[in-house]
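Rest of the complex left out; these chains stay put.
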Amino acid sequence: MRPSGRDLSEMRAVSIETGVTKHAEGSCLIRMGDTHVLCTASLEERVPPFIKGSGQGWVTAEYGMLPRSTSSRMRREAQAGKQGGRTVEIQRLIGRSLRAGVDRNALGERQITVDCDVIQADGGTRCAAITGGWVALRLAVNKLMKAGDVSTDPLVSEVAAVSCGIYAGQPVLDLDYPEDSEAGVDGNFVMLGDKRLIEVQMSAEGGTFSRAQMDELMGLAEAGVAQLVEAQRAAVA
Amino acid sequence: MRPSGRDLSEMRAVSIETGVTKHAEGSCLIRMGDTHVLCTASLEERVPPFIKGSGQGWVTAEYGMLPRSTSSRMRREAQAGKQGGRTVEIQRLIGRSLRAGVDRNALGERQITVDCDVIQADGGTRCAAITGGWVALRLAVNKLMKAGDVSTDPLVSEVAAVSCGIYAGQPVLDLDYPEDSEAGVDGNFVMLGDKRLIEVQMSAEGGTFSRAQMDELMGLAEAGVAQLVEAQRAAVA
Amino acid sequence: MRPSGRDLSEMRAVSIETGVTKHAEGSCLIRMGDTHVLCTASLEERVPPFIKGSGQGWVTAEYGMLPRSTSSRMRREAQAGKQGGRTVEIQRLIGRSLRAGVDRNALGERQITVDCDVIQADGGTRCAAITGGWVALRLAVNKLMKAGDVSTDPLVSEVAAVSCGIYAGQPVLDLDYPEDSEAGVDGNFVMLGDKRLIEVQMSAEGGTFSRAQMDELMGLAEAGVAQLVEAQRAAVA
């Protein structure tokens, strides 16, 4: 029995509201249940040094949590003087995931930075950030295409992510915080719109899992991502 | 003539939405025109070392801007490894201002941290942060009182702030970004609900001002704060 | 009754000794009673990136306190690994204030850095830093003019600052440390030689003030600045 009463394979309600800030080239507020992440895509006509002159573009991401997005107040990272290990790990994952859906030659020598800031957290913030981040990216790229700055669509597919885990001995989809903090095994699956895999991260803290369970979790994830991709398509339509 | 077409003494539309995040003891989203600031008040049953054992409480504030709250993307301070000078200056001002409306003995030995995070910026973010921050603080204190943790109301008055400046040679109220970036003289007035002054900061960059102009600006500010206090009262009613 | 026995509108003894270090283009040691600040102006033939190529110059300031300039030893900021919030706030104020008296086109594309280091502190260090900093700046600019590097005098007026506050219920001028640490309301007024205002910062910690009191303080400040400007003129004559 899940704390929320959901079925084992039941996602939380997903909503994606676009155009939520007037400055960013693309933006959305994604809600996965009580997890709310503000995603913006910012376009810059410059690239990191290591690809300068290559004709290729770059997509990168940054992640943050507002201090009181969580149940007890967290210390502000700007105050602490550095981004914590978890933050760095997450923003590297978001950037890597989004780039997997991008044709960097088609994008041309420009950079898009996707900022994902958690307004309210209830588990699964990194998956929400990837899923919402793709929507912001899509909208920014649409703007580029409309302006005629790129001719071939640089986005080859949607990119979406969902968490899975083993809670109370059973594989479950889309963990919320009460599940996440109890689950001995949990992780994230990032996929393209056609279910090709980009990233699989399954990790046990205080437990282990079998190859058969891994397979079950993968099945749940495929179903979950399918729903998210649908929501993405509706949002940018 | 103001870029927005407003009269010299006309404020932007103000709205204060409360209860916008489920974790914080008090929260609101304040909108002053296109400036949107999310304010949360977090209660902790501990105080800073310098008042431990004094029986008095503490109210402090932190301020941040989301990277793409501005017209071009700003570097994330957590990434830069420290809060910039402007951030530090602003959060010290917010904390000092809010404390002026607090009876710290009545609060008792506990700390309330008010976080003000700018979601979208269009001038006057620090004033919006003070005005909205007070609403979050009020809601958190209400919770304390309802729970019977404090008996005497520790909030002696509303605290609100408005900016004024000299734009195109004329004193104006509540500057937006296009005005703010042009004004040779501008500043902030922080007042209690009864118009007693808490903080006056008037500053010239590329201009100066006379004692008579200072007096005119003060008059505008009194009128502006009166409107803000009304909005605060409505929000927490 | 003031701890020092001074009248409410009585300044401390001011002395400004110039030429106190052989390396700086301009320098002075300003003493406001027991507050002693060493000010140097350093000329560099380069400007910050944001005005490169504009033909305009820049004046900036830095502020520091020797560890034992205060009653109990303070931690050295170089040791702590960063400048504290108060330091950053003060040096931004000094730079902004001094620039208000500078015609940056007349200065030409060069930078003058004014360093203000507190040797001994007894209240009012930021005001002493501004007043003494202007003297160092004046001397450095004189050198430039004598060398024929600038033809029109880039300094349009003196810049001086004085503190005021409400001590024991009464408005007083030029607070020393015992007053400063008790005053519920205090602040700084920065003016040009002709009394035009550059910066007004009046702040209450544990008290508030009325519009009438604000006006009284402004009157005291005008009288105080007049004396400081006289001392500046004598020092650079």
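In this document, chain identifiers A, B and C correspond to the written order of the chains, with residue numbering beginning at 1 in each.
The rule we apply is simple: a residue touches a chain if its C-beta (ideal position, glycine included) is under 8 Å from a C-beta of that chain, and two chains touch if they have at least 3 such contacts.
Values in this document were obtained by computation on a predicted structure and should not be read as measured data.
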| item | value |
| --- | --- |
| Subunit number of the complete homomer, 3 shown here | 6 |
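Everything below uses one rule, namely that only the chains that are shown with their structure count from here on.
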Apart from chain B, which chains still form joined groups through touching: A | C
| item | value |
| --- | --- |
| Farthest chain (mean CA position) relative to chain C | A |
| Distance between the centres, which are taken as Cα means, of chain C and chain B, whole angstrom | 28 |
| Chain A and chain B, separation of their C-alpha mean positions in angstrom | 33 |
| Rounded Å distance between chain A and chain C, as computed from the means of their C-alpha atoms | 51 |
| Residue list for chain C, restricted to those that touch at least two other chains | none |
| For the chain B and chain A complex, residues of the former touching the latter | 21-24, 27, 34, 38, 40, 42, 44, 62, 64, 66-73, 76-83, 87, 113, 115, 117, 119-120 |
| Touch list for chain B against partner chain C, complex | 82, 85, 88-89, 92, 96, 99-100, 187, 192, 195-211, 214-215, 218, 222 |
